[in-house]
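Okay, handing you the structure first.
For this view, one protein chain was removed and the others were kept in their places.
For subunit A:
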Amino acid sequence: MPQAAGGRGRAIPSLRPSQSRFMADSYCVHRIIEDPEWCLIAVPPLTELCLQHIVQNFTNNPVLDRLPPEDQRKVLARLPTGLPLTVTANLISDEDYWKRCCTDRWQVCDISNHGGSWKRMFFERHLENILKCFVPNTTDPDQVLELIPLCRGYVRKLEVDQFLPPVKEDQKEERDDLSDSGSDLEFGEVCIHHYDLRALVPALPLLEELHLTYGVKECGMNFEWNLFKFTYQDCCNLAAAVKMCHNLKIFKLTRSNVDDDKTRLLVRNLLDHPSLVELDLSHNLIGDKGARAVSKLINCSKLEILHLCNNQISNEGAQALAQALAKNCTLTSLNLRLNHVEDEGGEAVGHALLTNTTLKSLHLGGNRLAEPTALVFSQVLTQNSTLTCINFSCNPIGPDGGKQLLEGLRCNQILTEFDLRLAEVDEESEYLISQMLWANRDAARLQPLLQQPAEPL
């Protein structure tokens, strides 16, 4: 027994010399008989050799489907990650392979952002990279178009946070900051449209999410206003592309200098979109007209979530939105952070919420809301039974407004989050409010627990 064990143990170290023996001359070969350490394990089976060959020639002759499952696994484990996508894209569905591809290529891989699929992640990020590095008029558009048939079955989400402008005497224009800021509008008319998404987006039938930012990342000291120019033509192209993309659910266009006209253009194309659920236009330049357009969109689509934070919406725009909100029955979340809504708009929104029964979350932080709005919202809190989350942070509501809100909250058992930080509310009421919120939260937590045992009865 110990001898056998020893022999078995020695079999593994004997691999090395036996491997070297394959390349050795005949002298070594005839010594096989004499070699006491030699054993059959050292000889790789023919299947192994075949698989090795398949792996080596996979580019020319991709044989995978005809292999038995075990061999398929072996081949996939050995395939190099640098194989051309034309070979692998539609042939290999094995997640391990694509995981290897992803990890080889990117250091950080968060698979949860891509629906838990490594393949999807690979193609989405690959496409994103290409789009990010696409320079109009210089890069070959076929580079993208060639990729479409390969990735059309996998890409569901596109997150492009950079669009490069066409190369145009960038180095020549070395001007001062002064002249730069003044002249960028004039120059903007002449140049430069970004990559036209109309060629790509409709060709991806599964696309559900589109996150776009028209700008250049890490420009550093090469900053130019032109780099962040979102032209009207770009907007037209984008709007047309989005209109043709019927499965789109989430559309985000942030930090792209979208002004009222462009908003209207976009909204016009998004009216009656069959599946759009979330629209994010935050960090733009949308004014009251744009807000009015968006308010029109609210009632002509299935929109549930709307982000308009960090724009220039003032009371008129807020009133328009409030009007829409009063009639609407789909929107569940509205974000108007960092706008100029002020009390008039806030009151309007509050009045709308008296009748609205769908909105659950409302963000009005940083809108210079004062006591009158708080007064309206105390009434809202008593009457509304759907609103669960309100954010009034960074508003000069004042201690009286805080007390009003506290009074309103006493009769409410639904609200679970009520942000009143930096709202000049006195500590006591803030504390009481937080107490009540905790109670509501507990009730909300127990609600399903109570309902569950009640069901069998």
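In this section, a contact is a pair of C-beta atoms (placed from the backbone, for glycine too) under 8 Å apart; a residue touches a chain by one contact, two chains touch by 3 or more; residues count from 1.
We adopt the following convention: contacts and distances are computed from a predicted model.
Asker: The complex has one chain missing from view, so what does its UniProt entry call it, picking from "alanine transaminase", "Two-component response regulator ARR22", "Dynein regulatory complex protein 1" or "Glutaredoxin-related protein 5, mitochondrial"?
Answerer: UniProt lists the chain that is not shown as "Dynein regulatory complex protein 1".
Asker: Which residue from A:217, A:268 or A:421 sits in contact with the chain not drawn here?
Answerer: Final answer for the missing-chain contact: A:421.
Asker: For the chain not shown, which residue from A:160, A:348 or A:394 touches it across the whole complex?
Answerer: Touches the omitted chain: A:394.
Asker: Which one touches the absent chain: A:103, A:137 or A:435?
Answerer: A:435
Asker: Of the residues listed, A:155, A:338 or A:370, which one is in contact with the missing chain?
Answerer: Touches the omitted chain: A:338.
Asker: Which positions on subunit A touch the chain that was left off?
Answerer: Those residues of subunit A that touch the unshown chain are 177-178, 337-338, 365-366, 368, 393-394, 419, 421-422, 427-428, 430-432, 435-436, 438-439, 441-443, 446, 450, 453-454, 457.
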